[in-house]
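Entry: chain A
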Amino acid sequence: MGILDVKGVGKRFGGLQALGDVNLSVAENSVHAIIGPNGAGKSTLLNCLVGKLIPDTGSVMFDGQSVLGRKPYEINQMGISRVFQTPEIFGDLTVMENMLIPCFAKRDGAFTPNAYAAMRKDTEMLDRAGHMLEEMNMADKRHMHAASLSRGDKRRLEIGMCLSQEPRLLLLDEPTAGMARADTNNTIDLLKQIKDDRDITIAIIEHDMHVVFSLAERITVLAQGTPLVEDTPDKIKGHPKVREAYLGESQDAA
Partner candidate 1 sequence: MFGLEAKDFRLLLLVALLTMAAPFILNPFPVDSGMAQFNAGYPDLMQRFVIFGIFAIGFNILFGLTGYLSFGHAAFLGVGSYAAMWMMKLLTMNVIPGILVSVVVAGIFSLAVGWISLRRSGIYFSILTLAFAQMSYSLAYSVLTPITGGETGLQPKVTDPRILDAALTGNAPKANLFGLEMGSSTDLVMGGWVFTFNVGYYVAAVVMIFAFYMSIRIFRSPFGMMLRAVKSNQQRLNYTGLNAKPYTLAAFVISGMYAGLAGGLMVAMDTQVGAERMFWTASGEVVLMSILGGVGTLIGPVLGAGAIKYMENILSKINKDILYEWFAFLPDGLQDFVITLVYPFIGKGWHLTLGLIFMAVVIFLPGGLVEGGQRIAAMFKRKKPSDNTPDGKTTPAE
Partner candidate 2 sequence: MSKMNLTRRGVIQTGAVAGAAGLTLPTYLRADGHSGFTNAPEGSSVTLGFNVPQTGPYADEGADELRAYELAVEHLNGGGDGGLMNTFSSKALQGNGILGKKVEYVTGDTQTKSDAARASARSMIEKDGAVMITGGSSSGVAVAVQALCQEAGVIFMAGLTHSNDTTGKDKKANGFRHFFNSYMSGAALAPILANNYGTDRKAYHLTADYNWGYTTEEAVRTSTEAMGWETVAAVKTPLTQTDFSSYIAPVLQSGADVLVLNHYGGNMVNSLTNAVQFGLRDKQVNGKNFEIVVPLYSRLMAKGAGANVKGIFGSTNWHWSLQDEGSKAFVQSFGTKYGFPPSQAAHTCYVQALLYADAVERAGSFNPCAVGEALEDFEFDGMGNGPTLYRGEDHQCFKDVLVVKGKENPTSEFDLLEIVEVTPTSQVTYDASIFGGELGACNPGA
């Protein structure tokens, strides 16, 4: 039993079988990567985990509770935070406010009509958000509009926002997609540090093998909607099936 158990999940879009029969278990406090060529169903699987999609068959259990049929915000409140492929932040708000929102969501729940409360007096929240910004090395940018941050900073901010909720499971959807090598390495370092600093489970969907092999403790290879193999990074590296799946893909990509 892992913290996240996916059993027999299948999803069809019209005539397309996006997910076949996915079985997956993510162990608590591990870093688990899901890799696979384009169209393998990685994103569909992720969307099934966070409530954006409801699978046609199977079950998804988080910490012993089913997430199926729950809304994204409910699943988040259960302890799953998601980082998007392109950073999803509140662009019109300041960096500080971006960080405050998840803090409030963690403390006050999905809806609190605290329309009369003065935010600037809520030192608990301000401190928590401030600490998180410091941890992310963004304290000096707290008054900037989030939209004006660099791509790398946006990514940091988004990860920081997720972490401020103290999630038990952090889902990352290709966190380094489109990044320059330097930024990618920074992100890897950041994730490693996160892993070292706290008790957290990380599930990562990734394309970039460099990232995967730097971070993951276990890897599931997905192809055509079904898990091909699941094993440790070392074993995966030399696995013939993986090579086959990836060779085909790399030719396409060229």
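The set was built so that all candidates are chains of the complex that A comes from, given by their letters.
One rule holds in what follows: a residue touches a chain if its C-beta (ideal position, glycine included) is under 8 Å from a C-beta of that chain, and two chains touch if they have at least 3 such contacts; residues count from 1.
Keep in mind that what you see is a predicted model, and the values were worked out from it rather than measured.
Enquirer: Given the candidates 1 or 2, tell me which one touches chain A in this complex.
Expert: 1
Enquirer: Any idea which chain A residues touch candidate 1 in the complex?
Expert: Going by the criterion above, the answer is residues 50, 71-74, 76-77, 81-82, 84, 88-94, 97, 100-102, 104-106, 108-122, 125, 143-145, 161, 165.
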